[in-house]
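Here it is: the structure, laid out below.
Yeah, one chain of the complex is gone here, protein chain that is, but the others are all in their spots.
Chains here go by letter, A, B and C, matching the order in which they are written, and residues are numbered from 1 within each.
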Amino acid sequence: MAKVADPARSALERENADELKHYYYQMLLLRRFEERTSEMYVKARIGGYCHLNIGEEATIVGLMAALTPDDYIYTNYREHGYVLARGVPPGPVMAELFGKEGGVARGRGGSMHLFDAEKHFMGGYAIVGGQVPLAVGAAYALRYQGKPGVVVAQMGDGTTNIGAFYESLNLAKLWKCPVLFFIVNNGYGMGTSVEMGSSEPDLWKKGASFRIHGEQIDGTDMLAVRDAVRRLRTKAEAEGEPAILDLVSFRFRGHSVIDADRYRDPNFVRQGREEHDPVRNFATMLHDNGIADDVWLKAAVDKVEKEVQEAIDFANASPEPKFEELYDNMYASPVPNIPGTEDAMRAVRINRGEV
Amino acid sequence: MAKVADPARSALERENADELKHYYYQMLLLRRFEERTSEMYVKARIGGYCHLNIGEEATIVGLMAALTPDDYIYTNYREHGYVLARGVPPGPVMAELFGKEGGVARGRGGSMHLFDAEKHFMGGYAIVGGQVPLAVGAAYALRYQGKPGVVVAQMGDGTTNIGAFYESLNLAKLWKCPVLFFIVNNGYGMGTSVEMGSSEPDLWKKGASFRIHGEQIDGTDMLAVRDAVRRLRTKAEAEGEPAILDLVSFRFRGHSVIDADRYRDPNFVRQGREEHDPVRNFATMLHDNGIADDVWLKAAVDKVEKEVQEAIDFANASPEPKFEELYDNMYASPVPNIPGTEDAMRAVRINRGEV
Amino acid sequence: MPIITYRQALNDTLGEELARDENVLLMGEEIGVFQGSYRITEGLLAEFGPKRVVDTPIAEEGFVGIAIGAAMLGLRPVVEIMTINFILVAIDQVVNHASKIHYMFGGQVRVPMVIRTPSGGTGQLGATHSQSFENWFAYCPGLKVVAPSNPYDAKGLMRAAIRDDDPVIFIESLALYDTKGEVPEDEDYVVPIGVAEVKRAGTDVTVVSYSRMTAIAMQVAQKLEQEGISVEVVDLRSLRPLDRPTIIESVRKTNRAVVIAEDWYSYGITAEIAATIQEEAFDHLDAPVQRVAGLEVPLPYAKDLSAASKPNANSLIYAIRSVLKGKK
Partner (left out) sequence: MPIITYRQALNDTLGEELARDENVLLMGEEIGVFQGSYRITEGLLAEFGPKRVVDTPIAEEGFVGIAIGAAMLGLRPVVEIMTINFILVAIDQVVNHASKIHYMFGGQVRVPMVIRTPSGGTGQLGATHSQSFENWFAYCPGLKVVAPSNPYDAKGLMRAAIRDDDPVIFIESLALYDTKGEVPEDEDYVVPIGVAEVKRAGTDVTVVSYSRMTAIAMQVAQKLEQEGISVEVVDLRSLRPLDRPTIIESVRKTNRAVVIAEDWYSYGITAEIAATIQEEAFDHLDAPVQRVAGLEVPLPYAKDLSAASKPNANSLIYAIRSVLKGKK
């Protein structure tokens, strides 16, 4: 009888070491970017609402590792990491958080509304559920135009209770749209637990009323996420078969940077961070399997530290948007009687007490 | 081995003959009321949109036979029969369709917006799905106040595709609201078949994403409807356990009185009327089981004919609403600066060219 | 020039645009198999097939959102909302999404789509089926809102709307569908968005109107002419952007203005027009701008009450006479 190999290890053996290291680097980048972002918020370099991906790095990097350049991504407002992992340089992302002209949305969007047309990152949206029909619409367009690719509709657990989500499930299945409903299940919508919000707390089962297949995946296991997405995206692309992915992870901090997280037991949070840290766990895995040694791991930390600092420097150096461009891009097709540069300057001067 | 009795017949033996006859009378009343209503519409005595219950009599009478006076009913705009079967006299119902002061809503509501507070008929609503959260809210109030009874959220098959329906399912289950989601499945939403509208065409399964029990029932079998409602309402009242009832019936006519029904094959419609006429089938059942003879059946027809004619006479005799009362009931709590009788009269005189 | 109905003008234009550009598609409830609740899309499913003419379930929020997302990838959806009353369940997608996507994301993506829907109410449709909400959309930067009053403009504005790269709300009216007017056959004209029209020159008073109310204004103008009252009628055609210069120029000439719209009086369309006129033509005004609009009540079903709650020729004439009081 043949000796049974350790499945985890034998699985790892099929992986490419450089790829694994790159995944780790990406997760590290996301983590550090968010840590510095929260610093910058406290220093008032960033305004508005600001939501971090800390604890969700494996979910994000796993997703991006499985997508192709043809694919499109729609997310909620907790999206910094998605844009970075999709390959947008950290500088313009941080510049957007700073509200600078060099930002990915020219400083008009901010933390909740990142966008990169070239990378097919179709936007972070801040009305809960609003991005879901949009994503299905993009998938509808791919099918209509006979183009390859799928669309990811990212959302949080709390979002699965709003009507737009259910209407989207029905229409996606009915019209064979190649879309993946990617539920980042961090256990809470602000202070509301999944059990408080959903009569069916097993979110992957929420496709049952629509004949949509669902799976629960450990959102802290980057390779598991990648493999599940690969499998389901292939089916979605080939057969126009939508699917639900329920990615379970742990929210390391409050809902947003300003949330004191008073409603969660500190011990529960401490323990969660201990047990469910995707970045540290991945490092341990690389190390214990002899894929990366301490020297490389340390170097990766330094590399990321430097890149994020450069992003902050880029953001600081980037110019403020110009007042005279206030009305730019309000309309894509200019028509008579819409405001322009002069209107902007006049209004701004009055507003600033300069006239 | 004991001889097996005909289940249908032995079931019938447990029924009270007078009750059965009353059910038949009610179905006949609904049928005739709607036939005359469509006549009155063609004669322009009735305006707006007008939707008939023809073919749905067993569903309606079965429901009302199972409800108690404590229960509340919310419906869509196809509701004439519900109001009649709940015991509201035909006169004020027809008067409402005529837009008269003697109507159940003082002529303000019309065909789509009937109401009777005393009978707990909480309104016909005309925004698809809009009545569903309202019904759950009424059930929520019963539970909050510790009162007996359940609430019926009536809707059509096409309504099960709108977000409000799904949000309502989740909240009803989560908050243990004694509500029955009563889906009148007549196969179509206007010209859209169930299959065209729902990725899960077995509507009774739509509770699956919410852990809500559902059942499919022959909506043309009055006794089957009554028994299913009795069973599920008891559970809802006792345990706050909502349920979905999928009542399959056949739509005899177009969507509304003015719909030419061009999209359904005439043979299909003819056959459907042949096979699925709940009123005629019930008469046959009564007759074949010796519960009612031809004389009684003929007398029932005459009685209904007379009552509906009296309803039309009542409606004709009822006065038009007064212009000076235009603003009555716009607000329940009067406050300064809201329009009143004088404003109404002034505006109306101008509008009619009298000044 | 051939004389056709408003309905026909829309039906023709939708067909022509479907034929012209394969990225154009129609979406909505009952537009295909049913051939349109008001027959605006009649025959188009048969001609263009289910890929181009898409029947939707009753899920406005979902399919309006889908249209927006599809537009972001280059399709040009023309969505029918059966009546404007039903757009309330989808308004988050229109206002919080469609109107902001181009600007908020720094101009990286466009949302070329049209939402067409009849507004207003006649024929005892009752409180929930007779409303006007075009003022809500006209309020929102990022949207364009048009409301043609006649078949010629219906065709020209529909062409402009479909070819425009921004989300356009296209306001129709049940009561206009059967009205007729001249529409050139082969000429591929467009009516520019954002430009009003002086439909009738006059010297005594300016009546500002749009959609169905312009039709009423034209009748009234004709009637009063016999009494020697010369009425200038401005048809706004676009509510956003609003063509203030055309309105102001007219009022500076006539020195008197009446604004008529079918929506509710307070906070309705007429408020913006009246406010604009007093701002920019104050010294030219010989009388306060009068507003004619719907009575502020959930529209009752009863025939006479219902009719008495909507503005008509009588209420317009009354307003015109009152602004003309004291004029010699």
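Criterion: contacts are C-beta pairs under 8 Å (C-beta built on N, C-alpha and C of every residue); 3 or more make two chains touch, one makes a residue touch a chain.
Note that the coordinates shown come from a computational prediction; the quantities given were computed from them, not determined experimentally.
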Sole residue of A:Val42, A:Met196, A:Ala238 or A:Ala299 that reaches the chain not shown, by the stated touch rule: A:Met196
Of A:Gly47, A:Pro69, A:Pro148 or A:Pro334, the residue in touch with the unshown chain: A:Gly47
Which of B:Ala260, B:Val295 or B:Ala332 contacts the chain that the document leaves out: B:Ala332
Residue, one of B:Phe33, B:Tyr72 or B:Trp204, that touches the chain absent here: B:Tyr72
Residues of subunit B (touch criterion as defined above) contacting the omitted chain: 72, 74, 103-109, 113, 115-117, 122-123, 125, 127, 130, 132-142, 144-145, 163-164, 167-168, 170-171, 174, 328-333, 335-338
Absent-chain interface as seen on subunit C, which is shown: 61, 85, 88-89, 91-92, 95-96, 99-100, 103-104, 126-128, 135-136, 138-142, 240, 242, 263-264, 266-272, 274-276, 278-280, 282, 285, 287-291, 296-298, 300
Where the unshown chain meets subunit A, residue by residue: 47-49, 99-100, 105, 107-113, 125-129, 158-159, 161-164, 189-192, 196-198, 262-263, 320-321, 323, 326-327, 330, 339, 344, 347-348, 350-353, 355
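Note that in this section only the chains that are shown with their structure count from here on.
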Chain located farthest away, centre of subunit B as origin (C-alpha): A
Separation of subunit A from subunit B, taking each centre as the mean of its C-alpha atoms, in whole Å: 47
Sequence positions of subunit B contacting 2 or more other chains: 161-164, 196-198
Junction residues of subunit C - those touching two or more other chains: 57, 59, 61-62
